[in-house]
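All remarks here apply to the structure that follows.
Heads up, one of the protein chains got dropped from this complex, but the rest are sitting where they should.
Per-chain residue numbering starts at 1, and chain names A and B are given in the order in which the chains are listed.
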Amino acid sequence: MSSDPASTRSGDLLPPHVSARRIRVNGMFVTGCLILAPLVLMALSASYLAFLDPLSINAPEKLLPPSWAHPFGTDHFGRDVLARTVHGAQISLRVGFGSTLLTALFGILLGTVSGWYRWADAIIGRVSDSLMIFPGFVLAIMILAAIGPSELNVVISVTVLYAPRVIRTVRASIIEFRDAEFVQAARTVGVGDFRLLFLHILPNAVGPVMVQLSFGFAWAVLVEAGLSFLGLGTPPPTPSWGSMISDARDFIRSAWWLITIPGCMITLAVLGLNLIGDGLRDMFDPRLQNRGNL
Amino acid sequence: MIATTPSRKTEVAAESGDSPTSGPLMEIQALEVRFPGNRGPVTVIDQVDLAINHGEILGLVGESGCGKSMLARSILGLVPTPGKITGGRILFERDDLLNMSTQAMRQIRGDRIAIVLQEPMTSLDPVFTVGNQITEVLATHRPEMTRHERRARAIQMMEQVGIQFPANRLSQYPHELSGGIRQRVMIAIALICGDVRLLVADEPTTALDVTIQAQILELFVQLQAKHSMAMLLITHDLSVIAQTAHRVAVMYAGRIVEVAGAVPLFDGPLHPYTRGLMHSLPRAGARPRKSRMAAIPGTVPNLADLPPGCPFFDRCAHRADDLCLETMPVLEQAARGHWVRCHRWRDLAPYEPPSPQTAAS
Partner (left out) sequence: MLEYALRRVLAFIPTIFITLTLIFFITRLVPGSPIWALIGHQSVDAAQIDAITKELGLDRPLITQYLEWLPRVLTGDFGNSIFYGRPVAQIVADRFPVTLYLTTIAMIVTIAIGMPLGIVAAIRRGGVTDYASNTFSSLGMAMPSFWLGFLLIIGFSVLLNWLPSSGYRSPDFGIWQWLSRLILPVIAQSLAQIGLVVRMTRASMIEVLGQEYITMARAKGLSESRVVLKHALKNAMIQIVTVIGLTFALGLGGSVIIENVFALPGLGQLITIAAVRRDYPMLEGGIFYLTLVALVVNLAVDLTYAFFNPRIRYTG
């Protein structure tokens, strides 16, 4: 999709690569990065800020509204909400990043194999398409019910949930070029499959995949929050944003800060990542501008 | 095949082309169309003056990107956003189309002024039947007609444009038809109201097979005479013009550079650009080729970045340095009905048509 083989001049052996084109950084991308930057900073610094202990229980100080001592207040165990929020950033972004990385790895690998080898497509393509039958994140719920809730398992289930979509994209761009003239030409002059794939064909999928992965990252953050809210994500007392909201549900009448703060964090993270995705999409392929992100 | 010599049209061309005072059907005056660009507005139609006489075929020729399609769309009030008509007048039967209410303009579109576009596949709506798309025009402009009358009229019109089994075609979708028939449907849509005074045909044969091209052109000529309407035939292909037009206007970089009757123009083109086009035109008997514009060296200049002088300067073989580079030439009358926008038209050697050998190669 990112470049049209027919548009390359007949004299060119290879299609234009994404990297070769001049890419103009766009406003949405910058805005997304600006929104995300403080959250990433929070996540990275969480472990080094010793005074922010998300787990220390202090019963007399429970359910305190925001103050100088506790800028985000305290929860029903007297734990500092700021500390939990900062550590929550670490959990949420770590799960999101981990599953995005795994999704990229499996998505690109399996997508390439099933796009390049027709026999592989019969298995990989069909299985990954079948996994997309389940509505929403029901598949993740099913997997977690089987393998039990833990941070790593959330990463695994989110990967299984999203990888099929990446496989589909990669496979489509591989198939687009598999029979292209420049590929045939390169083969006749003795370029090997491996070299051809990784140097000349796969780079064309970089754009669409990066766009998809940034939306996938956003989705992973949302799904992690949802799973933790349902009690299937990171088990307590680990402070994930989703489980913080879940804990706060009994106090929505009395302690507004408990529920508003983690929710705002999730919203900001997802908004930032979606904006980055929108921006990347416009930068890589202006023709896809205004497209949605499914 | 129609003969490529313009002899057939000589009388009409001389008549209407040489008497500009007889009150033209449409008169475009100092038309200007602009688009916003990264560095200020870009003028895509610049000071265009052009008259279209009653019942004539006016050919408008130029390379792609010269503004001829934009001119066609301006006439119908359909300049695509974010473009805007920023100046001039378009008088149609003495009314200024640019001063008209949208309502009034809508009543003219499709009824008195109609258009046929280049690509019949993309200009027919893929999700409606041919019949729906033809009768829709009648439903808009002739609301008093019954469904039955509209259908009968559509069948009659389809017969007139040479579509066989019109009743069956009515319920078909565009993708079920061949390119030639689709273009005939487009023509039927344009003429269905039966009251067209001006038919704008924007590259009507470019997307068609060569054999079909000739048929469609012939159909245009036939219908033009039958409905005694005027026609603005836009093309990048001079041979199409040679076969059909009474008068010819040549456009370059958003400006008219030469206007003349078809015979004077083909016999003695004055503008170096027109001469360049002529040299790439195959003579009678030669098969039409694609990409015949390649004969003029260089490419169309970037409209956002035009020099102050003659826009053709970079590609012109006859340029005189300072004057051509710095001053925009005006459209001057070289002979009766023959206008040219060139500083040096008087200095150029008389035109010699290319020899058959060079043209055919």
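By definition in this document, a residue touches a chain if its C-beta (ideal position, glycine included) is under 8 Å from a C-beta of that chain, and two chains touch if they have at least 3 such contacts.
These figures come from a predicted structure and were not determined experimentally.
Participant: Taking the whole complex into account, name the chains on display that the unshown chain touches.
Facilitator: So, spelled out: the chain left out of view touches A, B.
Participant: Decide which residue listed in A:155, A:197 or A:270 touches the omitted chain of the complex.
Facilitator: Considering all chains, including the one not shown, the answer is A:270.
Participant: Going by the contact rule already stated, which one of B:30, B:78 or B:167 would touch the omitted chain in the full complex?
Facilitator: B:78
Participant: Of B:74, B:123, B:160 or B:274, which one is in contact with the hidden chain?
Facilitator: In the full complex, the listed residue that touches the missing chain is B:123.
Participant: Please identify, in ascending order, the residues of chain B that touch the omitted chain?
Facilitator: Touching the missing chain: residues 73, 76, 78, 80, 102, 106-111, 114-115, 117, 119, 122-128, 136-137, 140-141, 173, 175-176, 186, 189.
Participant: So which bits of chain A touch the chain we can't see?
Facilitator: Given the touch definition above, chain A has residues 130-131, 133-139, 141-148, 218, 222, 225-226, 229-232, 242, 245, 248-249, 252-253, 256, 259-260, 262-263, 266-268, 270-271, 274-275, 290-294 touching the missing chain.
Everything below uses one rule, namely that only the chains that are shown with their structure count from here on.
Participant: Please report how many Å separate the Cα centroid of chain A from that of chain B, as a whole number.
Facilitator: 53
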